[in-house]
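The complex is shown incomplete by one protein chain, all other protein chains being positioned as in the whole.
On to chain A.
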């Protein structure tokens, strides 16, 4: 087990260097000069430009810049934002809880609906519910996030006025010593209405972000269930006289979860990609919005550092899923 873990961590090294290089190159390949962007409408003199360029290290050859960046990264220094002058590391961790909270709720939404839907569809294969569900899943999967978000905003915020359009909580609430997880902070503070407000802000973005994972999970659960339901041990379960709910929900689902877990792990990358758009639409102050804003500002350190951290995050999640796979599949655990 430890050996396996070490081997897996070792494979991170080339990926890590690759991601460092790509994120470094990506932002520099975009047209636009960060200094000009910073100067904005005012413009600037040649001397001032040269001074700033030297200060930010742009006057040196590109490979020297990369080398310095890489050595910095290896020492845990991601540099600081051109704009706010705060370390990229600090900014990331102050914003990350917002993204994590959104992602967790999106995943809960996707699982809570996707697993039962997949199970029910498989059990009623070919019948109306199954067909309806699978067509809906296909629509959900191919729906542009942006359009879907707008539709929900129009209905629930515009027409019905149930949910706010942006932010994480109403401005009247203030928390000292926040954890960054609005729901936890709201509960901890005990302020009346704080939790409700946080949840109301959370619901639409979570639905929007969770829609594609929901469709994927429902489809994957259904196909895994269909396979499992034909297995001999399901016949054994029926021969024992167990009620259908127990056969489908425990005997079959437990086995079907094995491939589904993998899909969930793989969709974490998709989830983070979706978070970028979702956060932008809902002005959700998380990593996604931060990335987009920084790209527009050509804030090199933030973009390259942020991308790197996101990539590491995805790698860690995939590793966790691998380990979880062993826990959930006894055949792998005890080999």
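The criterion applied here is as follows: contacts are C-beta pairs under 8 Å (C-beta built on N, C-alpha and C of every residue); 3 or more make two chains touch, one makes a residue touch a chain; residues count from 1.
Keep in mind that, in the parts below, contacts and distances are computed from a predicted model.
> Quick one: the chain not pictured, UniProt calls it what, "Protein-arginine kinase", "ABC transporter ATP-binding protein", "Tetrathionate reductase subunit B" or "Acetyl-CoA acetyltransferase"?
"ABC transporter ATP-binding protein"
> Write down which of A:242, A:273, A:292 or A:312 is the residue touching the left-out chain.
Spelled out, the listed residue whose C-beta touches the missing chain is A:242.
> Pick out the residues on chain A that sit against the missing chain.
Contacting residues on chain A, toward the hidden partner: 231-233, 235-243, 251, 254-255, 328-331, 334.
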